[in-house]
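Our next item is chain A:
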Amino acid sequence: MSALSAERLSVAFGGVRAVDGVSFDVAAGIVFSIIGPNGAGKTTLFNLISGLCRSHDGGVWLCGEDVTALAPEDLARRGLSRTFQNLQIFSHLTVIENVMVGRHRHEATGILADLLHLPAVARQNRGTRKAAAEALGRVGLGDAAERSASGLAYGHLKRLEIARALASEPKVLLLDEPAAGCNPVETREIEAIIRGIVADGVTVVLVEHDMRLVMNVSDRIHVLANGRTLAEGTAVEIRTNAAVIEAYLGVRGAREAAGAVG
Partner candidate 1 sequence: MSMLAPLERFRLLQRRRLAAAGASKSILLDRFRLLRRRRLISLVPIVAIVIILPLLFSSAYYYRVAALVFLFGIAALGLNLLMGFAGQVSLGHAGFMGIGAYAVAIGPTAFGIPPVLSFILGALLSALVAFVVGRPILRLKEHYLAVATLGFGILLAIVFTNEANWTGGPDGMAVPQLILFNWPLRGAAVWYWILAVSFLVGAVIALNLINSPTGRALRAIHDSEVAARVLGIDVAQKKLMIFVISAVYTSIAGSYLALLDGYITPQISGFLRSIELVAMVVLGGMGSVAGSLVGAAVLVILPQALTLFDEYEHVVLGLIVMGVMIFLRAGIVPSLAAAFGGGRS
Partner candidate 2 sequence: MANFRVAAAFAAVGLATALLACPASAQVKIGSVLSVTGPASFLGEPEKETLKIYVDKINAKGGIDGQKLQLIIYDDGGNANAARTFATRLVEQDKVVAMVGGATTGTSMAEIPVFQDAQIPFISLGGSIRIIQPVKKWVFKTPHTDRMACEKIFADLKKRKLTKVALISGTDAFGKSMRDQCIAVAPKAGITIVHVENYGPHDSDMTPQLTKIKATPGVQAVINTGFGQGPAIVTRDYRQLGIPYPLYQSHGVASKQFIKLAGPAANGVRLPAAALLVADQLPDSDPQKPVVVAYKKTFEAKTGKPVSTFGGHAYDALMIFAAAAKRAGSFDKAKVRDQIEKTKGFIGTGGTFNMSPTNHLGLDLSAFRMLEIKDGEWTLVH
């Protein structure tokens, strides 16, 4: 059974077809990358999948369940989580509190218990904090736990978003340009983080511009251009696909890609 399937997803903004009939299938436990030039519709596709906007056509299935019309919060409860290209950090919270919010769907106390701080809440807070600290450790931010989130560097904020998404224990994790703005060293760290996530059995869907990272970690790659599917295949297949090289990588990119293969 596939972890995530999309069928004929389409959406238009003011007459422009941002995503136009895109379908794909993500097997469980792999890294599935979506690439394409700027404006190809990658982030919009993520928004369609995570319920932030609605497709005019087709549908989305999560682990075999039809989740087409569901709101983001309901999708989250079914095990879909994501990060954002334009950071969506809770900047008034501390680093660890950001991640604790990620645990929300696993927290069970009612509002009255919360107001009176019943022992159950204290117990649960301890559990949440522990799980959040663990998630922070996995992205290498364990030391920053008590700092204010607004004080972190850009690259760390990217990781904080990953930790926050991880804390919700998703089955499928959508990462939107996790390595944007990272230097090569940081990018390699992100790569290691992604490998670690997949190793735990989480399915990763990745949108990323850093081709080296994409080629290194992806099991399958889906290429978009102008909102449509251009190609899909393994890293090797995509690197040698003439249409992809033509439309996306360009001449220089083609030489690089060829070099990387050779």
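Here, a contact is a pair of C-beta atoms (placed from the backbone, for glycine too) under 8 Å apart; a residue touches a chain by one contact, two chains touch by 3 or more; residues count from 1.
A quick word on the picks: all candidates are chains of the complex that A comes from, given by their letters.
In this text, all values refer to a predicted model and were calculated from it rather than measured experimentally.
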Interface partner of chain A in the complex, by touch - 1 or 2:
1
Contact footprint of candidate 1 on chain A as seen in their complex:
50-52, 71-73, 75-77, 80-82, 84, 88-93, 97-98, 100-105, 107, 109, 111, 113-119, 121-122, 124-125, 128, 148, 161, 164-165, 168
